[in-house]
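As you look at this complex, bear in mind that one protein chain is not there, while each of the others sits in place.
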Amino acid sequence: MNSFISRLKPRGREGSLGIILLVTVGITGLINPRFLTGDGTRDLFTSTAVVALLAIGMAPIIIMRHIDLSVASTVGLTAWFIADISAKNPDFTWVQCFIIGPLIGMIVGVLNGLLVAGLRLPSLVVTLGTLYIVRGAVYVISNSVDYNAQEMPPSLLDLGQKVFFGVMPFTFLLVIFAMLITAWFMKYRKAGRDCYAIGSNPHAADLVGLKVFRRTFLAFVFSGAMAGLAGVFYLMRFAQVDSTAFYGQELAVVAAAVIGGVTIAGGSGTTIGATIGALLVQTIQGGLAAIGVDAFWKSAINGLLLIVAIYADRTLARKSERTLLAQRIKERA
Amino acid sequence: MAQQGDLLLQMKGVQKRFGGAIALSGTDLSIRAGEIHALLGENGAGKSTMLKILAGVHVNDGGTISMAGRSFQTGSPQASIEQGIAVIYQEPSLFLDLTLAENVFIGRQPMKGAAIDWTLVQNEAARLFDELGVPLDPKRLARGLSIADQQVVEIAKALSMNANIILMDEPTAALSASEVERLMTVMQSLKAANKAVIFVSHRLDEVFMISDFITVMRDGATVSENSVEQTDMQKVIKEMVGRELTELFPKTEHDIGDVVLEVKDITNPAYFRNISFKVRKGEIVALAGLVGSGRSEVARAIFGIDKYDSGSVEVNGELLQKGSPIVSMERKIALVPEDRRQQGLFMIAGVDRNIAMESFDRLKGKIFLNFKKERTLTETWRDKLSIKFESASDPVDSLSGGNQQKTVLAKWLATNPDILIVDEPTRGIDVGTKAEVHKLIDAAAGEGKAVLMISSELPEVLGMADRIIVMREGHQVAELSRKDATQEKVIAAATTGSKGA
Amino acid sequence: MKFKLRFTWDTSILILLVVVWILASLTTDNFLSSINVSQIFSNTSEITIMAFGVIFLIITGEIDLSVASVLALSSSMLGWSYAHGAPIWLAIIIAMVVGSLCGFINGFLVTKVGLGSLAVTIGTLALYRGIANGILGTNTINEFPEFWTGFGFDTIGTSFIPQSLPIIVIFGIGFALLLHNTPFGRRTLAIGQSPEAARFAGINVVKHKIIVFTFTGFMAGVAGVIYTFRFSTAQADNGVGLELLVISACLLGGVSIFGGIGTMWGVIAGVLLAGSVESWLTLREINAQWRTIVTGILLLTSVAAPVLINKAKAAKIRAGNRS
Partner (left out) sequence: SAKTKLKIAHIPKLGTIGYFQAADKGVQRACKELKATCAYKGPTEITAAAQVKEINAAVQSGYNVLIIAANDKDALVPALKAARKKGVTVVTYDSDVAKAGRSIFVNQASSEGIGNALADSAADLAGDSGEIAVLSTTPDATNQNVWIDYMNKRLASAHPNVKVVATAYGLDKPEESTTETQGLIQKYPNIKAIVAPTSVGIVAAAKYVSGSSSKGKVFVTGLGLPNDMKTYIKDGSGAQASLWDVENFGYVAVQIANSIVNKKQSVKVGKKIKSGKGDHGLKKRVVIKGAVGNEVILGPATVFTADNVDNYDF
């Protein structure tokens, strides 16, 4: 019985998040049935894709007790670069974009990784620094040139419009794919397990000889690559880009991951949770718009939601602490 | 496969320095296959440092290490593991967010194809726990495990590595008698499989029961290496300490006055139950017991770090508010905590800042701190306790362990308390300094302070205390006066709870 | 015997500041002109004021990302209550009270409820600005008494001293004394160095942190007032994005993100350095675009330089030991 429950436990978090998501979708749908139509569902997936992809990339980093604030700038950088390259090479198709995007993102990831893992500098400060540097680089390089749909590869934009079964956009299908692969990787590969160990007890990770540098470095490179891919997604979705693209969205990504049960203190969380977290945030965003809530209160509701989410997390942790204490008292008696 | 008696590991003239402090000054150690080799020495003799060099945590500054004839590569835990070394550290270092099974196999999980074979991980962990005879669920998280159980997981981890040499740094310190027995069985079976165990322990009876060889260290150097038949307990103690034991405990007789601290029936069900005792002016009362018996928690509860559920504490006959260190300090109680690095000191702050910490009332004018007074205070206590440092603004981190301990004592003595509680006051400090600390504690009692001392070192308890209260698993099991107390009686009470309970 | 040279970033940043001033006045005509100096002060006034609070918070090992939103909310409350007939002095007090309240809520959630400050203040960052949005909606309040709006912008007489500078100086001296010369400051540092040891030293860590959070909020409220008057505008999107600049300024000034280390003059030098570099680049007519990059580089340098220098020093010592 006991082991049955503990086997359920890791899945429990994602399960309850999933239920919360369904309830939220349900409530919104009750108030406004159009939210649940094919278009409504498709819109939800389309608009979640970018943040979800970034949250999947960020999850391993947060699990390792780090953070990557530079992702939004990286999205801006890749989106602009790809538009620029495609504009200059009209024969480019989506294939090139899907290759170039992650590569550009990885450059930022390598920089972050070297500084955080190599010099062991605090990731908050390092990625805050690269946030500015990368955004500044977009400003300077772009020289305020912006790009529109007609300058982008039509095959890329078509792909952005592609929808399976009427509800599943191509981009979100890729997100699900990325989510499943990373979830599998984090659960079934040593490198993935090392991430949890490193975030859980960095000191002990050194003692038992885990490859802390390599894992940390690669996690940042991975996050960079995902941010690069997210840059491609950004173009597919908006078909326009200027140097301020995705400005200031980094905290939204952190929020999605945290709401999805990836704890800032490290050591726990999954990419499935992070994806559900992103969906939840977007459902509420979209729901508020669909219900017609005053735009002015939207940000307040978002903030409140995040606080409630971490409070729920804390309460769960407290509960298990209390169970342990009770157990201890019984032993001591 | 090594044969019984083959030389597995040889360390010659190994040296290690930490900044200015010399931890190892040329240590030798030879380990053969199929032996249990005890490494003995006072606190700070350098035992852990030896093991950590083998474990790849530290790199030796000098000397040679060879393993099975080849030069041993130090400096990376990974390399050590690959060279067949497994370690059980003094402080358990588990990953609290991972399951026990995963803690055992982290970094070495068995694979099935491209994926970790979780069933195998769990079954293997369960098998190891079975072998160790502990009913631990391999699927539970490590968070919330007791220190003893954490140690068991560490042991399971070391066993699972299938290493040739297993290093155990005080593995029994937190274990109960039956758990110790099982560990010994495991060690025997390792020996039978021709592996070597290096075993550090302060419990000499255990050492003599199980080991084949005993190496004694003192002040970072090897003093002797003998097979267990060639030596005996008296000889080993003498080699460890290097001088007559009596010098260590400069206890003098003081007048014992009225009751200053009275603890009445305090209970915190998770840690201790129904603890009652009195400490008088000029008296040193020791709380003895095994690690984990709850002594520190009693001290914390009195001082107000933790709360307790029932009972009361009185100071000079008046009730002490619980749960408030500030009030306790006002009532002139001082607590020198057991972990000076975590609890006693602000390691990156200067010596002066640390010493001033509890004495702001006397250092400030109306609002602002008077830096001149602060300097005087530091100098006063530097001279009184002969604390050695170069500049008062040096971070205490740069001080040697003994001087750190003196700094903690200084900052609390500077508050001129009526009640001085010291928890493991000599942990990790060298022999000479130890005697000085004992002198300080004795002097404090001489000035009429009531002293409550917690110590895991029996000689210290026997040598310093006027009265000894023994705790076992959170219960107060015996009270012995200075003249009644013997090593045997205290051990008997601490391990079996005989007398009382 | 052992030559002691402890490298501290906050001393170096002062030197760097002087270097920047020298270079800037050599390469531009009017860097050290009274107007420009005054503008450096007034452009950085809100950041400085907020940094005075945030430095205490970072030193205790916490962080507050919501300060810029608190600025906006108190600015909005100032405008809203003034527009609803409150006398200006009352409106100012309301703004500061609202700021303190926001800080207190952050502190309460972090210490009493036990949530991480990074996550909590990401949440309140959105929450407070959202409330400001909700209160002011489409309104912008621009009509404030001349005296006060001048106060935010004008200089004292014909001197180069902006009228807000005395406030900054008073707060600066006050907080410097508080941090370095009082038990409160010592306890703040102690909590950041080791929260556990602080508890054993008889410090009420929870209460102390709540106080620090609250006055961080209060300072953000003051910054909100200054911002409102400097631009004679109360609106919900005042000060968007300033939080990261405030934190950058603190880190630049040598405050450790892990807590326990930091000096007031380091932070003041940090703010002035960032402000001076920006002003220098602006006077050299270097695009705003480049300035973003420079901010990032300064920030990276501030964390990497001490580590690299200490590493080099350790390597030297090791080499010395061997010989």
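Order of writing sets the labels: A, B and C. Residues in every chain begin at 1.
Definition applied: contacts are C-beta pairs under 8 Å (C-beta built on N, C-alpha and C of every residue); 3 or more make two chains touch, one makes a residue touch a chain.
Since the model is a prediction, treat every value here as computed from it, not as a measurement.
Asks: Mind giving the shown chains that are in contact with the missing chain?
Replies: A, C
Asks: Could you tell which one of A:S16, A:S155 or A:T244 touches the chain left off the display?
Replies: Of all options in A:S16, A:S155 or A:T244, contact with the hidden chain holds for A:T244.
Asks: For a quick check of understanding: of C:I15, C:V240 or C:L308, which residue touches the chain that isn't displayed?
Replies: Of the candidates C:I15, C:V240 or C:L308, C:V240 is in touch with the missing chain.
Asks: Of C:T11, C:Q39 or C:T301, which one is in contact with the hidden chain?
Replies: Checking each option in C:T11, C:Q39 or C:T301, the one touching the absent chain turns out to be C:Q39.
Asks: Quickly run down the residues of chain A that touch the omitted chain.
Replies: On the side of chain A, residues 32, 34-35, 38-40, 43, 47, 139, 142, 144-146, 148-150, 160-161, 237-240, 242-246, 249, 285-286, 288-292, 295-296 touch the unshown chain.
Asks: If you put the missing chain back, which residues of chain C would it touch?
Replies: Interface with the chain not displayed, on the chain C side: 30, 33, 35-36, 39, 43, 133, 137-140, 142, 149-150, 152-153, 227, 230-233, 235-237, 239-241, 278-279, 282-283, 285, 287-289, 292.
Quick note on the criterion: only the chains that are shown with their structure count from here on.
Asks: Compute the distance, rounded to whole Å, between the mean C-alpha positions of chain B and chain C.
Replies: Comparing mean C-alpha positions, chain C is 43 Å from chain B.
Asks: If you average the Cα atoms of chain A and of chain C to get two centres, how far apart are those centres in Å?
Replies: One centre to the other, that is 30 Å.
Asks: If you look at chain A, which of its residues touch at least two other chains?
Replies: None at all.
Asks: Where in chain C do residues touch two or more of the other chains?
Replies: If we look for residues of chain C contacting two or more partner chains, we find none.
Asks: Show which residues of chain A lie in contact with chain C when the two form their complex.
Replies: Those residues of chain A that touch chain C are 67, 115, 119-122, 124-126, 128-137, 139-140, 248, 251, 254-255, 258, 264-265, 294-307, 310-311, 314, 318.
Asks: Hey, which residues of chain A end up touching chain B in the complex?
Replies: Its residues touching chain B are 2-3, 6-7, 184, 187-190, 193-194, 196-197, 199-201, 203-211, 266-268, 320-321, 324-325, 328-329, 332-333.
Asks: For the complex, which residues does chain C have touching chain A?
Replies: Contacts found on chain C: 63, 65, 109, 113-116, 118-120, 122-131, 133-134, 137, 236, 241, 244, 247-248, 251, 257-258, 287-297, 299-300, 302-304, 307-308.
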